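Note that one protein chain of the assembly has been removed; the remaining protein chains are unaltered in position.
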Amino acid sequence: MSVDQATVRRIAHLARIAVSDEEVPHLQQELNAILSFIEELSAVDVEGVEPMTSVAPMKMVWRKDAVTDHAGADVIVANAPVSEDGFFTVPKVVE
Amino acid sequence: MNAPANASKLIKGATGDWEIVVGMEIHAQVSSHSKLFSGASTEFGGDPNSHVSLVDAAMPGMLPVINEECVKQAVRTGIGLKAQINHRSTFDRKNYFYPDLPQGYQISQYKSPIVGEGEVIVDVTASEQIVVGIERLHLEQDAGKSLHDQSPTDSFVDLNRSGVALMEIVSKPDIRSAEEARAYVTKLRTILRYLGTCDGNMEQGSLRADVNVSVRRPGEGLGTRCEIKNVNSIRFIGQAVDVEARRQIGILEDGGKIDQETRLFDPARGETRSMRSKEEAHDYRYFPDPDLLPLEFDQAFVDELARGLPELPDDKKARFMRDYGIASYDAGVLVMERASADFYEAVAKGRDAKAAANWVINELFGRLNKEGLDITSSPVSAAQLGAIVDLISEGVISGKIAKDLFEIVWTEGGDPRALVEARGMKQVTDTGAIEAAVDAIIAANPDKVAQAQAKPTMLGWFVGQVMKETGGKANPQSVNELLKRKLGI
Partner (left out) sequence: MTDVTRLTLAQARDALAAKTLSSVELTQGHLDAMAKARGLNAYVVETPEQALAMAAASDARIAKGTAGPLEGLPLGIKDLYATKGVHTQACSHILDGFKPEYESTVTSHLWRDGAVMLGKLNMDEFAMGSSNETSYYGPVASPWLPPHRDGAWAREALAGDKKGLLTPGGSSGGSASAVAAHLCLAATASDTGGSIRQPAAFTGTVGIKPTYGRCSRWGMVAFASSLDQAGPIARTVRDCAIMLRSMAGHDPRDATCIDAPVPDYEASIGASIKGKKIGIPREYRIDGMPAEIEKLWADGIAFLKAAGAEIVDISLPHTKTALPAYYIVAPAEASSNLARYDGVRYGLRVPGKDISSMYENTRRAGFGPEVRRRIMIGAYVLSAGYYDAYYVRAQKIRTLIKQDFEKAYAQGVDAILTPATPSAAFGIGEKGSADPVEMYLNDVFTVTVNMAGLPGIAVPAGLSADGLPLGLQLIGRPFDEETLFSVASVIEESAGRVALPQPWW
C-alpha cells in the first residue's frame, strides 16, 4: 500500500498538522518509504494468533474511590498559553 | 426487530402507514466520589477547573488508573438490566480533537464492553408492557465543557466534567413510539436510581439520551436513521422522536431520501436540525489504550455485588401485587421510586393494603404532584397516613371526613387520632343517636316516605338528610341499614 497526495493531506488534517503544498510530495515520498518497509509484515502468517494486549504478565491495579487529587485551578491553568478567570481560552468553536 | 408492526403504533402518512423505529444510547453518570481514571472530585458545579487533576488536564506523563467503584457500579447496573457481565473487557481510545477533550482521545470501551446483552421490561400504559433489549453497557470518560456564547471571538473551557465516569447504555431498536421511548427512559432511570449507580438527575446532565430515529413501512427492513444528540429531558425525548419521525416521513413521502446524520433537538422551535460542525467525516482511530491492562474479575466478584443489591423494581412490583393484592398498574406507580415504595409499605403494613394504595396514589401523590414535591419531602408521614387509614377502617371517621383530616394533617401536621378527637370529627356510630335522627326525618316527611317505598332509589335523599342532621359524622352504613329497615325497603 502506498499513499497519494490527497491521502497525505487527509492524514495531516486527521493529525491536525498543517502542511504546505511544497512539502506534500516530499512527505508522500517519506511516508511511502516507511510504508514499504512495514509492508514486509504482510507476508507473516498470523493465522489464529491473539494480538498482544498487555506486554507484562500482571493484573491491572484498581484505585479506591476517594478524592485524592486537588490540583487546584491555578495549578491546572498555570502553563496555559491563554486563560481567563480560571478557564482555558481557545478560538471560538462554532457548534 | 422485525416483529409484525403493532397497528395502534403506526403513523398515518399521506401515502399510507409508517412505523417508527427508535434505539437509544443513554449516557448515565456513574455515582462515585472520584472520576473514572483520576482522584478528582465528581461534585457538580464548582469554580472552573477546580475539580481537575493533572490526569484530567492531560498533563505530559499523566496516566489513568481505574476507579474500583466505577467498575462495581457498572456491574451492578448490568445485573439490574439482567445482562451478561463480561469478566474481561478492554478500554480503547477514541481519537479526535476538541478543546474540551484534553487528551485528544476519550477512553471508552469500543471492542469489548464490561456488560453485554440484557433487557428492560417497560410498562407503557396501564395495560401495555414491552420488552426493550439492551445491546451493551460500557464505561467511558465524560468530556469537559466549552462555553461558546460568552465572547464573540473565544470559547472558554472548563474541565470539571472531564474524566467523570459515564455508563453508555445502548438499547436495541425495539422502541416503536414516542410514548414507548419516554416509558423506556423512565424505567431505566428507575432501575439506575434503585441500584444507586446513577442519580438520574437530568437537569444536571447525569442522564442524557442520544436518540436514534428511523421510519419504515410496516414489515420492511430498517430505514436510514438519524441520531439526535444529547436530549436531556424525558418530555423532550418524546417530542424529539415525534418531530424527527414526521420530518423523515415528510421527506420520504416527497420521494426524497434520509441522510444518516447527527441532529440536535431544539425544544423552543419544536424541530430537529443538522449539526453542521459534526458533519466532517470522523475517523476515530480506535485502538486499545496501552496505558491500561484488560479489566478482569471473576464470578465471585459479580456474585458478591449481586448479594449487595436492593430488591429491584420488577421484583418489588411482583411482590406488591402478590402480597398486597394491588393491581399491576398501581404497583407499577408505587415502585417507580424506591422511596415511594418504602412509604407505601410503611402505610400498608398491617392495614388494608388496597385502601393504603388508594390513599398513597390518589391523595398523597396527587397532592405532592400539585405542589411539585417529592415523596421524601412529603408533609404527611407514612405513620400519619397510616393512622388516617386506620381511623377509616375502624369506622371512626368516614371517607369524606378523612379527606378533610388529610388536609388538616398536610397543612398543620399533628396526630390524626388526636385531631379527630379534639375537633369532634368522630363518626357517630351510636345507633341510638342515629335512630333518633332517622325517626325524626321519617316523621317529618310522610310524602317522601311513600315515594321511597315506591321507588327505592329515593333512599339517597333520606341518607343525605340524616347526614346533614348529624353533621356528616353518622356512620353511613348504619344510616343505610336503619333507613332500609324503618322504610321497609
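Which chain is which? They are A and B, in the order written, and residues in each are numbered from 1.
Basically, contacts are C-beta pairs under 8 Å (C-beta built on N, C-alpha and C of every residue); 3 or more make two chains touch, one makes a residue touch a chain.
In this text, all values refer to a predicted model and were calculated from it rather than measured experimentally.
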Exercise. Which one, B:K35, B:K72 or B:R93, makes contact with the chain that was left out?
Worked result: B:R93
Exercise. Of the residues B:A40, B:V124, B:A143 or B:V157, which one touches the chain left out of the display?
Worked result: B:V157
For this session: Could you tell which one of B:I130, B:A165, B:L207 or B:L293 touches the chain left off the display?
Result: B:L293
Exercise. If the missing chain were put back, which residues of chain A would it touch?
Worked result: 1, 3, 7-8, 11-19, 27, 30-31, 33-35, 37-42, 44, 46, 49-58, 60-61, 63, 71, 75-82, 88, 90-94
Seminar exercise, completed: The missing chain sits against chain B at residues 54, 57-66, 93, 95, 97, 99, 102-105, 155, 157, 283, 285-287, 289-293
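Here is the rule we use: only the chains that are shown with their structure count from here on.
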Exercise. Where the CA atoms of chain A average out and where those of chain B average out, how many Å apart are those spots?
Worked result: 41
Seminar exercise, completed: Within their complex, chain A touches chain B through residues 14, 16, 53-54, 58-73, 75-77, 84-95
For this session: Please name which positions on chain B make contact with chain A in the complex.
Result: 32-34, 38-41, 47-50, 52-55, 57, 65-71, 90, 97-99, 146-148, 151-159, 275-277, 283, 285, 288, 292-296
